[in-house]
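Supplied in structure tokens, the structure appears directly below.
Removed: one protein chain of the complex. Kept in place: all other protein chains.
So, subunit A:
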Amino acid sequence: MAAANEDEILEGFLCPICKADLKSASQLTSHFESLHQEEQDVLKSLKDIFGKAKKIILNNDDTDLKEAFDKALKFNYQEEAYYSQEQVVGVSRSSMDYFKAVRSARLERYATETNKLLIRLDKLVCNMPTEPNQRKQFEQQIVPWLDGSSVKLCPNCAKAFNITRRKHHCRLCGSILCHDCSLFLDLNIARAIVDPSAPISTEEQDQESLEKNGLRLCEHCYNLVELRKQVQDSRNAKTVVMTAYEQMRSLMEQARPAVAMYEKMCQSLFDGETTYNLSDVNAMRGRIGKLAEGIDLLSKQIAAHPVTPGTRQARLHSAIRQAAAHYIKEDLLSLRKLPTEAQIEDVRRQRYERAERQIQLERRRLEAEGLRANETASSSGVSVAERVHDDDDDPLLEQMNIIRGYIKEARKELRFEEVAILEANLKELKKEYQFQKLSNKP
């Protein structure tokens, strides 16, 4: 990352000898002492200067530590007098503040670094040219690549570069690495990281195409980006309760039209219509029962989810359960009672008789007008004999059979709304057929 670019002003905890950036003062000191031991004599004079510089550079963490340590030592001196007596639990002091300070500094560093990487990732992903030749140039435009002429070993695995082990660059920080140390980030995942609202395509890529299309990253950058993605995912992940609640809502959404349909079918039975059978309505009732069962189970699951009692969450859970129970009781279990077979028979007979009377009346009226119209049969009486002699020839009859097939299918799949539409059409067809028969007769 510390690019050896002459124009750039290097900043940070740089080793005066190898110019490596060491991130913190303590690391720099230990690095200097361990790696540049033999050079210390030569650099003795320099060390004074370094010592001064160190005082200036030293960040708060380390001064804090020093102060804290000094304070602790003072305490110890005071306590010494009591050592001869019975020992109680010694003085303890919280290191929380120190820990927090160290931690926040580190997190801050990660955050700035991650943000820098994300900005670069955004630029890389958004305007990525489709041409492979242009892509390399484009990538270098966004992130300057480290000049690799002086790098002999892979900085990660320390293996020498040669014809078979080529130098590669991390697309996010521009550092050099070998192929074995490279990690690849799928472009689709990269897009999802940059823009979480975008839909994520879930198609899995095999390693080969991933290496061809994905972004080559060093381990460090990859981990930072991956961490960010995990945070993102966990933020968007649904809790168990949420999933159960959503399932419950979707069951309720299904139940609403089912209940409406049931009411309609029930009414139709009571009215003596022949659109639905008793078994159809019973099947519908069974389905509503199943939905109610499902809603009940899910709401119980939500209520049983362990939470601290008395919290808002606990109240919410019990409220959901109550609302669900109420909904089931009021809307799903208070369904109208079905008529018995005998009742239906009764209503249908009444209806039939009414229709008969109507026909009789009509006939008499026609007779009075001097017209004999014996053929004005009721719409329910498509005579079987007629159907037999010229079946498939008449497109109307053909269509009636098609519709009957559709009705059977729709009934089997409990799509009663369609049954009603189709039944209505069948009736229309029958009427039309009847009409044709009449008009064809001389």
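Side notes on the structure shown:
Heads up, the rule we're going with is that a residue touches a chain if its C-beta (ideal position, glycine included) is under 8 Å from a C-beta of that chain, and two chains touch if they have at least 3 such contacts; residues count from 1.
Just so we're on the same page, contacts and distances are computed from a predicted model.
One subunit of the complex is not drawn; among "Anaphase-promoting complex subunit 2", "E2 ubiquitin-conjugating enzyme", "NDUFAF4-like protein" or "Ras-related protein Rab-5B", its UniProt record names it "Ras-related protein Rab-5B". Within the set A:326, A:349, A:365 or A:408, the residue that contacts the chain not displayed is A:326. For the options A:71, A:166 or A:256, the residue in contact with the chain missing from this view is A:256.
The residue from A:18, A:402 or A:438 that touches the chain not shown here is A:402. Across the interface with the omitted chain, subunit A contributes residues 249-250, 253-254, 256-261, 263-264, 319-320, 322-323, 326-327, 331, 395-396, 398-399, 402-403, 406, 417-418, 420-422, 424-425, 428-429, 432.
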